[in-house]
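Omission of a single protein chain aside, the complex is shown with its protein chains in their original locations.
So, subunit A:
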Amino acid sequence: MTRHAPGGGTGPGTGRVTRRGLLGGAAGAAGGAALAAGAGLAMARDDTTTPDEGDLRYSADGPHQAGILTPVQRHACYLAGDVTTDREGLRRLLDTLTARIRALTAGGPVGDDGLVRTAADNGILGDDLPTAGLTITVSVGASLFDRRFGLAPRRPARLVPMPAFADDALDPAWCGGDLLVQVCADEPDVVVHAVRDLLRATRGDLQVRWRRDGFTSPPRPSGTPRNLLGFKDGTANPDVSDDALMDRLVWTHGGGGEPDWVEGGSYHVVRLIRMFVEFWDRVSVREQNAIFGRDKSSGAPLTGTDEFDPPDYTGQSGGGAIRLDAHIRRASRSGTAPDQRILRRGFNYDAGLDAAGNLDMGLIFTCFNADLERQFTAIQRRLEGEALSDYVSPFGGGFYFALPGLGSGEGGWARAVLGT
């Protein structure tokens, strides 16, 4: 199953969408006898070549990282880590991440290991790596710019530790981290393979602080995928194929207080939000609809008929169909500040049970924006005290800065972050 970049094109940051052929380039040039013998080998490998057909690949190179505008994949793993080395070690860490991300997102045959090392690849995808839409997005946290690495002057201007908002119950063990690695793919084994590969390659220089896995659901029955409260989530996302819009809403630019190196990056917000689903399931759908301001079944605003009908927020005094404390009314931009919009890219999580035996599930809220204060934080402050806050509890996550794309400058991420 091949999916294409938004608008059918190659939007900035989404990378190329490619399809790996059944036969590699070199085989095509070979003579008849060689081809036949090659087919002899393929005969024994039929089962490995077949899944290649339609394997979805996103390039890791470009002005922006993949995994931001990229259509959301089915599975994700979020890893927040602390850097456990010195400045030179950090350079090595960023170079290693770069090399592994390029190799993993390219897919193809694993390298041979020789006789002086254990196997570099963990083997869970076999010898010919599929990509399954794999993207690996690396972001930095505010703590990376403390005194340890001498990076304070290079901190992206708007990057601060995530504050506790009014309805939050933040657990420090689930917050922050020097680096955030967001691994997404359409197959769970491809995500796990990449996670193990990345952590092994960086072992000694990076310790994982927290990890959470997520998934997105297919449309049920159509439109935007549903979250674990049963509501369609992300309906009002901006159009990622509009380059000018993305330049305003998503990508950061050097100058105006920002260091030059942030050009092409994005502020990356992750909020781990527990949903009290047992409680929620005991709430009438009428009340649930009122809490969101949308119809649970269709996703339509209560003032409309179809999911993508624009909500009507007139009747501010309470006379309108959408309550004053409804989620979508609180979250929606006021007409005067269109640049407040954020690009949401969340995943559901389902992590077993809590200590009391309740289902531990919720949302890995994820969004990208060009300016935390102007966009995410402004919206989040409006959400304080919303009706939904009784049924959910943000307990972790953080503010991060998604680094510029790998193809965006000489010296790569190490030069960008370290400056030398």
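Keep in mind that, in the parts below, a residue touches a chain if its C-beta (ideal position, glycine included) is under 8 Å from a C-beta of that chain, and two chains touch if they have at least 3 such contacts; residues count from 1.
Note that in this section contacts and distances are computed from a predicted model.
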Chain not displayed: protein name in its UniProt record ("EfeM/EfeO family lipoprotein", "Phosphate transport system permease protein", "Integral membrane protein" or "ABC transporter"): "EfeM/EfeO family lipoprotein"
If the hidden chain were put back, which of A:Val116, A:Ala244 or A:Ala356 would touch it? A:Val116
Absent-chain contact - pick from A:Gly123, A:Pro163 or A:Gly204: A:Gly204
Even though one chain is not shown, subunit A touches it at residues 22-27, 30, 33-46, 49, 82, 84-85, 108-109, 112-118, 127-128, 200, 203-207, 209
